[in-house]
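Excluded from the complex is one protein chain; the other protein chains are retained at their positions.
Chain naming follows the written order as A, B and C, and within any one chain the residues start at number 1.
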């Protein structure tokens, strides 16, 4: 779960990492007083706010209200701004980059640091970025901080501040169950302080059961996305016209690949995860009908459930919410023939293999 | 550093382990009000308080004052009682044992539990005591608590309470840098609560640098013990008449063994640790002269310091505080002959080997 | 010979009294696996499918000599369960449970690796060796004894491909579903190492997907160390790019992680890459 900048900075502050003084408002009237000259920053979960006009400076309450007023409601790459963060403006001497994320290859955490922080970090050459794989059995130790501040060629004072921030960012990762904690830029101010200019924190949604404090945190979701999330179904909007329901990320992607082979293009896909639970299949069918695709392709590889039971769920869904879209259905597993017959009888287009299903759905979609 | 019972229980409480309501006083007048019927318990760092009359029940403030009055000042196996703990009396249904200590053999922590807690725990047969070596890389996990409560054959409710206490005791060990945390008895009360009846906690004195909260905690030391501690010299009082100064625990014990071979008996020994720092040798000599033994045996195996420098320190000490005791000195290392000559000239009895030194000192002591 | 499972495998099912544990302990046994014990705290003395249930893994190991665990306990308790298995000296652990917090996985995977314990998962279907046994939830009926080793990051897609192989008369030596989580106890390289050594594995099928760089690392390993023919399929050739995780993802990936990058790396290592899953059997001929 991605956190808004202001929320991420609250977390940094909780862990003792310096952030600029500031506050968040959802209406210009919320601005009563400033901690000094500020930046007014759109709170959206997408990059490129600055270029989209989502960040403006202000020196007085009046200017700040004006800026807030301009930014609130702003649509930034599809995300509508509902809150702005007003934050004391930093006198920037230098911008660093500091981030910790999951290291898939080394199966631990990866610490990244660069003296070339800021918006262009992605194009900084590899040798200008320190990438330290952190051994989970060793965890954070003082030498990690020393290696970072040494790489950044910082003097004793800023070096110590940065090392301390690295230590605290690591503690944040672990204790908050974060999968990403990134400070970019990490600002060295003209008076020698090290302060988090911007922050991105993503909380591992699998760990939310032990972080009740994140319950009810607002997320930017369309109604269909929200419903899918509630059902623990992965929902992705694409630009084709075939609605795909499959179980398992790999199988879902393989289904898209197969459609592509036959000229079909997926418009939305629902991934049930590794399950073929008939109830979940039924929910997905209902959801899919709301998305109103031209063709529906159902590709379920059954593990332990019987195909006829799954087919029954599909039929119930259609009964509850009839659709005009042709449905190509392929259900693999126990009692396969029985399931296929049930679906065929109900007017669906049965298929026995993945290729066959993809070919039939593509053909229907191009009609 | 051993903690008094009341201090140990404060730590348990801090970590969420139930302890009886209570308070500590150093004078009977300190007793103003009771939390109910109490036990008045001598606070000394030695076992066997009960048998020595150091624990008495009381039901009223008057009885409590009387008990406190009887116990305060009581000499329990050499330790004078300066404080008493007044603690709500537990209605005991069952006494368990629970302890965590350092596991030298497995190089981790050792968890011990028994359903036969109380004073006789040391004579409980081995199969009645669960001894779990805890893997440092695994640490406390729920299964540890389950194994303890399973072994103790507790019902669901007490089992859960005990598992929780195990978890907290482990956390206490780690975060307080304890080398021992023992609850004996761990009481199951008649109303089904699990409460620490007595507690022993020893803090690793090597970790005190990160536990400023223990600074200035009172310890029961004789004046010589206190001085030795300040100088980081191990001081042990024995019942012979030879004062031994050596460097290193092993060498010190080997010196005692060698004395014993020749009929000598050590009366006090000072172990400087692995060092032959001339200043420390000098301090030890001064301390030893205060202990006033019949013979002094100095056995220093030098590493990097010159023997003449060490000898010079010894001579300075004798000059500062002359002694009538014969001094047998053996200093091994660089410039050995030079050092020996200096000591001989000052009237000491030099020896070149450990056996020779032990033999000479024993002979002097038996004169 | 097989990989990570053999005739000496004795399985303890952690969470055996749950729905999945009960169902799959039977399915494993029906596939020929020696399932000797189950563990559910507080249920010692019960039986599930005639399999004795114990309170702790230590008890199960002491009583039955179990050396392999299959973990079905809910995600919040998975770390505890895996650590319990590690502490009890279990040599192979298959963690089926999905939605395990990533920091929990990092911790128990590191401990397992430090002890030389083979841990597969979390969020994996497990492993199956036709004619020997299976540990996990792979559907029994798709398998056929043979000489192709299958390793896959995907669940149902693995079934799809194994099923296609079997339908074409191509059997499997061992199939290892390593799971799609970000911190897998066993990765492609770990399994490729074993397949390369395994005398009964003649060819290898590798099923990957977009994201991460595990396939690129597998390609490097194949190039350097694998002499057996390898066929791969990478799912997601036509998938949309996912939402990015801050700058960190881009810094790490540096252009890798896409289907193109993976396919290119594999082909450069001499691997035949299928366009769609159903092409795999053909490429194995």
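Keep this in mind: contacts are C-beta pairs under 8 Å (C-beta built on N, C-alpha and C of every residue); 3 or more make two chains touch, one makes a residue touch a chain.
Computed from a prediction, not measured in an experiment: that's the story for all the values here.
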item: Visible chains that the absent chain touches, using the contact criterion stated earlier; value: A, B, C
item: Contact partner of the left-out chain, one of B:25, B:40, B:58 or B:137; value: B:137
item: Hidden-chain contact residue, picked from the options B:12, B:76, B:112 or B:163; value: B:112
item: Touching residue (missing chain; options B:148, B:251, B:310 or B:343); value: B:251
item: Residues from subunit A at the interface with the omitted partner, ascending; value: 135, 137-138, 141-143, 146-147, 150, 156
item: Contact footprint on subunit B, counting only the chain that is left out; value: 47, 97, 99-105, 107-110, 112, 121-122, 126, 129, 131, 135-137, 173-174, 177, 179-180, 182, 184, 200, 202, 204, 206-207, 209-210, 236, 238, 246-251, 253-254, 256-261, 273-274, 301-304, 332-334, 353-355, 358
item: Hidden partner chain, residues of subunit C it touches; value: 114-115
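In this text, only the chains that are shown with their structure count from here on.
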item: For subunit B, the least number of touch steps when starting out from subunit A; value: 2
item: Best-connected chain pair, where connection means C-beta pairs in contact; value: A-C
item: Far-end chain from subunit B, centres as C-alpha averages; value: A
item: Rounded Å distance between subunit A and subunit B, as computed from the means of their C-alpha atoms; value: 56
item: Whole-Å separation of chain centres (CA-atom averages), subunit B against subunit C; value: 52
item: Gap in Å, rounded to a whole number, between the CA centres of subunit C and subunit A; value: 26
item: Two or more partner chains touched - positions in subunit B; value: 137
item: Where subunit C touches two or more other chains at once, by residue number; value: 110-111, 114
